[in-house]
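A single protein chain has been omitted; all remaining protein chains appear in their positions.
Let's look at subunit A:
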């Protein structure tokens, strides 16, 4: 299975295409005759595809199928949560966030609370979450390179890190909407076409029930039960996962940046609606691979099941070509997500760290990019064995425990103060951060201690909310004087004629 030529070609093609688009971009010129600014505003459908392209990471592309294969239906909560996170975003955050005019989460914090210290804390968190999210992307790339061409695991991580770095530094891939939108459809195609073929093979074999198959992982009845195994602890783990993924989406640094591209709050809501649909379609596919893997993929490794399954089910050239397509999709997943995240992190690092040092803008940004990519790259080399989907789950837990309370209370509660926000974010970060350190250091073990630490969101999120409310109440005098005016601006539709100054 190793070293198949089509897969090599696919990886090279995707890498070269990404570099080429990054370098030359969509720099076509237009003359006034066919140029209309209005026609160039980013439509919700296009922006939603771009969000999908940036959002669907290695965890979605590779991790979910492997988790479903091993742990069964309870792992479906990952894709459900990653999609439903946008529902929460739609209801609570999307339109007001766009109306706030904030470009990044630190911007929002500064505008809402008028405090440079909250801004600095938010910047630190953006960097922490970004690194935690980048880590599994690089690891996943290593796994794919190993599976596709038999290269050592570190090579894939290095290749992706270098490609992303070159792209970001050369000024390409600046979250260009078209490129990211294209990446979504590439990823969807790369999973959809092989899935259709494989389902055909499965039906041809008489459609055996995956739950009855003797594949790896849990027993049949346990496999198809959508709850974590292990009684009360399993239930806790499931709920904690739901809390983390439902509430974590809004705190991801590269998602907020995309919402800025919407012309107004209404468009932001429509975009989120379309994102929900696009993600819903995409996330139907990885579980299909997981279930088929239980029937056919007896000896496939869970994390690269998606890549190996086509060759296991369709021997010969057909399987090789399908595998190449999936490999290309996986590489697109790493590159687009890592680029978006690296740019978000590099922006924060260059503005809030190197910008202070009075470095010129471009130098600061390049240094920021190096830091943004190098740290998770080295971590990926140092700790190569954290499950891809689990590490992303931890990033969501940190985001849900810090930025979710900040955004939700900041948008919907007048009483939030800077001290309250700082305290809440600190408590949430310490709580979820302890879990991250524990999970990165230990393999999953049993017992309540491991469950509470390994999946901290169910207690760290309420704790962060409570701290923010209590401390804000205690420091009532520090409510910023402009809060009412800011609230009016957040919640009044743009169509209403009103002085927002």
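Annotations for the structure displayed:
By definition in this document, a contact is a pair of C-beta atoms (placed from the backbone, for glycine too) under 8 Å apart; a residue touches a chain by one contact, two chains touch by 3 or more; residues count from 1.
We adopt the following convention: contacts and distances are computed from a predicted model.
Between the listed names "Spermidine/putrescine transport system permease protein", "Putative alpha-E superfamily protein", "ABC transporter substrate-binding protein" or "Sensor histidine kinase", the UniProt record for the complex's undisplayed chain reads "Sensor histidine kinase".
The chain that is not drawn here is touched, among residues A:10, A:42, A:190 or A:285, by A:42.
For the chain missing from the display, the contacting residue among A:107, A:146 or A:418 is A:107, taking the whole complex into account. Shown as candidates are A:71, A:223 or A:365; the residue that touches the absent chain is A:365.
Summary of contacts with the chain left out: across A:117, A:269 or A:489, the touching residue is A:489.
Taking the complete complex into account, A:351 is the one of A:57, A:153, A:311 or A:351 that touches the chain left out. Residues of subunit A that touch the chain left out of view are 27-32, 35-38, 40-42, 101-104, 107, 110-111, 114, 171, 174-177, 260-263, 343, 346-347, 350-351, 361, 365, 489, 499-501.
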